[in-house]
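Removed from the display is one protein chain of the complex; every other protein chain stays in position.
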Amino acid sequence: MTVYLLRRILQSLMVLLAMSVIVFVGVYAIGDPVEILISPDADQMERERAIAALGLDLPLWQQYLVFLQNALRGDLGRSFVFNEPALQLILNRMPATLELAFGAMFLSVLIGLPLGLYAGLKPDSVGSRVIMAGSILGFSLPTFWVGLMLIMVFAVQLGWLPSSGRGETVQILGLHWSFLTANGWMHLAMPAFNLALFKISLVIRLTRSGVREAMLMDYVKFARAKGLSPTRVTFVHVFKNILIPVVTVVGLELGSTIAFSVVTETVFAWPGMGKLIIDSINVLDRPVIVAYLMVIVLMFITINLIVDILYSVLDPRVRLESKA
Amino acid sequence: MSATNDTPLLELRGISRRFEKKLDFAGKIARFLGAPLREEVVHAVDDVTIGIRKGEVVGLVGESGCGKSTLGRIAAGIMPPSNGQVLWRGTDVTKLDGPASREARLRAQMIFQDPYASLNPRMRVEDIVGEAPLVHGMTTRAGFSAYVEEQMRRAGLDPAFKRRYPHQFSGGQRQRIGIARALAVKPEFIVCDEAVAALDVSIQAQILNLFMKLRSELDLTYLFISHDLSVVEHLSDRVVIMYLGRVVEQAPAEEIFARANHPYTVSLLNSVPRIEARKRAFTTVKGEIPSPLNPPTGCHFHPRCPHAMPRCSQEVPKLKEVAPGHFSACHLNS
Amino acid sequence: QNLNMAVGAPVTSLDPHYHQLSPNNAAAGMIFDRLINTDGDARMQPGLAESWRAIEPNVWEFRLRRGVTFHNGNPFTAEDVAFTFRRVPNVPNSPSSFAAFVRPITNVEVVDSHTLRITTQNPSPLLPQDMTNIFILDRETHENATTEQFNSGVAAIGTGPFRVVSHTMGDRIEFARNDSYFGTRPAWATVNYRMITNGGARTAALLSGDVDFIDQVPTPDLARVRGDRRLAVSEKVGLRLIFLGLDHMREDASPFVTDNNGQPIARNPLRDLRVRQALSIAIDRPAIANRVMEGSATPSAQFLPPGVFSHIPNFAPPAPDAARARALLAEAGFPEGFRITLHGPNNRYPNDGRIVQAVGQMWTRIGVRTTVEAQPWTTFVGRAGRQEFSAFLIGWGSNPEGSHPVRNILATANRDRGWGASNRGRYSNPEVDRRLEAALVEIDDARREVILQEAQRIALDDVGIIPIHIQTNIWAMRNTLQHEARADELTRAQDIRPR
Amino acid sequence: MSDTTAPAPVAAKEETPFRRFVSEFAANKVAVGGLLVFVTIALLAIFAPWIAPQNPYDLAQLDIMDGRLPPGEVGGSGITHWLGTDDQGRDMLSGIIYGLRISLIVGIGSAVIACLVGASLGLLAAYAGGRTDSFIMRLVDLQLSFPTILAALMILAFLGKGVLNVVIALVIVEWAYYARTVRGSALVERRREYIEAAQCLVLPTSRILFRHLFPNCLPPLIVIGTIQIARAIALEATLSFLGLGVPITEPSLGLLIANGFEYMLSGNYWISFYPGIALLVTIVSINLMGDHLRDVLNPRLKK
Partner (left out) sequence: MSTTLEVRNLRTHFFTRAGVVKAVDGVSFTVGRGQVLGLVGESGSGKTVTGFSIIGLVDPPGRVVEGEILFHGRNLATASEEELRHLRGNRIAMIFQDPMMTLNPVLRVDTQMIETVLAHEKVSREEARQRSRDALGMVGIPSPDERLKSYPHQFSGGMRQRVAIAIALLHRPELIIADEPTTALDVTIQGQILAEVQKLAATTGTSLIWITHDLSVVAGLADEIAVMYAGRVVEGGEVGAVLDAPFHPYTVGLIGSVPSRNRRGEPLRQIPGMTPSLLKLPAGCAFRSRCPRADEACLAMPDLLELRPGRRARCFHPHLEGAGA
């Protein structure tokens, strides 16, 4: 464990370091933030002052070293735009994104699992054909398009749901959460569903193929030969087995959901990290971009680690081998 | 057929093979939490010495996981041993230079257990059979077709099928393709690793007959690995019994079936059902086969052995000649 | 009593001196006041100063309003103004500060608690104009206030019509009415000021009744909004000119101009007035204004719209005339035209990408085969600033005063004087520069206006830039509301009232 | 008694793995439907210049005065715009056909290149093992721990617009999937007995790698290949929607949709709707094929 964790952490640090260099150079190459940030009628002197104030007059490698030095002290820089610590900004936005991502994951499991189970158990029925066709659609529809369509239909035409934004929030632990108010839920519904659409399809497919594979397994047939009721066979024997891949994949997908919330947040004006990064890229707010990517990569790494651990907890074969 | 030459065609001398199994993540957590875990080492083969003379058929018997296949692979030159030497006609194969080493490796071929997995599903029969001879210059592009056809015919396959793919054949036919493939590089020595285990009884007989026929026609030498004692008994000149990576007994075939010495061999022979024995009461060897990961100390068989003595759990018995050509590793003999 | 409004550009800071940006100024305009406010037509109106006058060419005296208090009850005095001027240039990390507005000031003299004398180095006719940009803070409250304290709302305390209740960065600001406001009492007890940057989402929010009021109505949605009886629209010709910049810098080959075979042309055709004229009259400005902008733009040949100080009367854009354009090109030695790449941003101005395409169509039609390249503002603006383009589309939001665009866009670039900072095509004309120099020290408004009109006319006759249109600022709201539209694009709750 | 065996059980005529695959594939009507649609789309894309009524990328052929004509109107140039025009007066039908072309170039191009790059690296990693393996796999980790869409955004912001740049960006973000897949299946295949047999026959390593190992790693590669094509097309559309991606004068389907969506509220639905349908049909057809391929090529369901 210590060895493993150490290796994992070292690897993660390497990834973070590599990422920071790439991003730093990348953002530098994209453009000059001062040109974007500065008021157009600022004169040349004012520009120079701003450049110096932001530390952009140093050569890139020096800027990077300064960044690295500060980063080691936990300071990922201050946003050019907001003049607040970049990390702080991101953490402030994180609840919104997490809410969205978890909402989406929740929906995808809630909808995907039963549908996938049904499609796997009755592969030839009309219902499961419809489900599979639907899941293909879910796979194929570009997120942004669906988002726009959802707004068109449910907000503009029908007026059932608010078109965008986050709604009322409740403050807990100094962070704002919207899932505690009805209004917050209304706002969350569409973007979460939009983000979930792809995952629903994924879970359906995963579940279905898991079920189909499990149904061919001897142990399922043996369970039936023991005279168990079909319900028990399905919900204990089959279900427990497919839960392992589903949990693993869903866990791993959480990362990409958080990343993909960029699109959804843009469409639904959801004030999360994704929108922050898009806005930051638009104004080349380098500290925020770099910090965001650091945070995201760190999150990815952590999620992967947790999923690994979860996996070994769920699957007795992995878990107990080491104890035997 | 018995051997005439004194230097064995192939000699495995003090061969050991270890597989180190790295701990996985969960294992490391467990160890961190205090579980007594270490990097696991499997001694798949542990200090085995066998000499195989030209023209001899040596049967290698043992239960699952005892290292038969590993030994077979080492003999066929697919896998290097961790310790010990493989001598081909008396010379260490690792000391041979490029062409000679290739030559030596080509002379030893292997036929595998799984007739489905051992053929590349994406190649035609003619390519499976003819690829290596072509690469090694044993045939030319022009002579390719004839060469392949000859090999197929020899293995009992209709050459008309040469443009087919493996999936279009039955298990027995596939095994014949495997045999043709091995024969095509003109081997002298063939390792058959459970070569008939996956076949139906009626087909098994066909393949076994083919082996026997080829042996006499081509003067082949076999290392015949099997867990089926009756097959080994039928085919082999000499039988080697392995238990958990070690050779426990080694003797001419008649000798071993008539006068088994090692208690393991004895129980093995007793456990084998025989068609002659009707409504017999099956006897049991007590206990399970231990895991090769942590084999019992001393004589590996002692926990299951009806004659186990205190010494057996402490001291590894050495192979001793108990009768001419009959070796056994048991403390009962001393 | 409660107003839900949505704006298209995010407010990035509530520190009124941190980042000079319209959305920030709009929000600040709800919380704070300036010495001199501006009305919807961008004319100066008394704010915290009741009156001001130049008592010498380089000394201005301001008389401040009495009885004004900050949201926390502190009285407003001349000391606060002096403090504000001190703070403005010293906001840490400010990427685009307000320092330029106070830079001419050499001395601030507090005559009494409500009188102030400001001395500048040179005669400074523009000082009052500059004062319309500076929001006044409270010395006691803001002595050591950081940007973060403003953002969190703790320090966002001004004299303005609204108090900040809460601020979620990039999402919303909640305001409450300042009941002791010295000016007109706002109609709203509370205001929910949301930021919805996606245009479609903003319109959708209005259509779905999610919000009552939006700004920056995307032009494609205008038809729908106008056609909806539940909604109303308010609009005002703005101060932002969309124009094309041309490479005046290079005498030899310009990077994105080639002949019809793709070979570089040895001399830069854009230095030829006739070519520039041809390119200008090739453009069908009404078509762009009507089709692309859906009427939310006015074709223009100059920076400022009618009615604004230093607008040139009777200076209309040329009628589109492809035949004459071709003739001019032929005259200039390009009977077959040439090839050019027109660059532009695609996410900066309304329909920017569409406008460059339309211009591309029109130029192609007179034989100037145009490739259009629209890129995100981030990449675009840097390259434009490094003179990498031959022709590019860009916009300019002017102060209601001609010296502003002339000095920044048309004057010869000169770091020491601070001129031509945004002159990305490097147009240079000594005649223009001379007039600008005179105008900047001319205290007499009437005379200054004439000089500035001349300066502009010279540069524009010379086709230093190719103006296309002036944008119209558009807001949309429920038809139960009315809005006093503003030329300066600021979206503020105090301008909205129930109908 | 003879040793010659009877002819093989099944096998009517010469049945290659490819033929078998084709016949298994053909057994599913939906998948064949998907293939047909896809081929039609591909043909449309290939022959776009001859089919499309207009070259939508030639500014000279566009006139903003023809902008936003509803479907069926005749424009100033005399062309009937069956699917209407967009804001620039671009014939939507032509725009869609050309847009398909870009989408397919981007999708297939990036998938093929990423596949080549990824598969080679994956194979190398699996075969070489040790340091090479862990280095390549760390690269893969690095790539995969970076959200696709963000990576693509950054790369494009850096490279600038253009079809080629989109392809490059997609290759950079996608190769890791192929590498991981190939490595995974190569590690499995490497332990199969036919590889041992080839080693036993002392065949050259390169031969074992490319003639024996690689072809057998193909099925999963084909499956993820099709899925990645669809993904790449959708991703390009998304990138274009976010304002990066292809140039505005050469709109892909995604850009057409993004563009047209702004006109959705005012009722000019066709600008966004038809490209959306085209995109959907394309991706669905590819996914249908991929879906079925997955079943055909999945040995575990082939009991």
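The first chain written gets the first letter, and so on, giving A, B, C and D; residue counts start at 1 in each chain.
The definition used in the following text is that contacts are C-beta pairs under 8 Å (C-beta built on N, C-alpha and C of every residue); 3 or more make two chains touch, one makes a residue touch a chain.
These numbers were taken from a predicted model, which means no experiment stands behind them.
Asks: Looking at B:Asp92, B:Asp200, B:Asp219 or B:Glu321, which residue reaches the missing chain?
Replies: B:Asp200
Asks: Which positions on chain A touch the chain that was left off?
Replies: 217-229, 232, 236-237, 240-241, 244, 314-317, 320-321, 324
Asks: Given the full complex, what residues of chain B touch the hidden partner chain?
Replies: Within chain B, the residues that touch the unshown chain are 63-64, 170-173, 200-206, 208-209, 212-213, 227, 229-231, 233-235, 253-254, 267-268, 270-286, 288-289, 304.
Convention: only the chains that are shown with their structure count from here on.
Asks: Report the pair of chains linked by the most C-beta pairs in contact.
Replies: Top-ranked chain pair by contact count is A-C.
Asks: Nearest whole angstrom, what separates the Cα centre of chain A from the Cα centre of chain B?
Replies: Inter-chain centre distance comes to 53 Å.
Asks: Where the CA atoms of chain A average out and where those of chain D average out, how many Å apart are those spots?
Replies: Centre separation, chain A to chain D: 24 Å.
Asks: Check each residue of chain A and list the ones that touch at least two other chains.
Replies: 30, 148, 152, 156, 266, 281
Asks: If we count contacts the way the header does, which residues on chain A are in touch with chain D in the complex?
Replies: 11, 14-15, 18-19, 23, 26-27, 29-30, 132, 136-137, 139-145, 148, 152, 156, 209, 212-213, 216, 255-256, 258-260, 262-263, 266, 277-278, 281, 293, 296-297, 300-301, 304
Asks: Quick one: in the complex, what on chain B touches chain D?
Replies: The touching residues are 73, 76-78, 102, 105-106, 108-110, 112-114, 117-123, 131-132, 135-136, 156-158, 161, 163-165, 167-170, 172-173, 176, 178, 181-182, 185, 206, 209-210.
Asks: Provide the residue numbers of chain C that touch chain D in the complex, in ascending order.
Replies: 199-200, 203-204, 207, 218, 220-224, 227, 287-288, 291-292, 346-347, 353-354, 356-358, 360-361, 364-365, 369-376, 378-379
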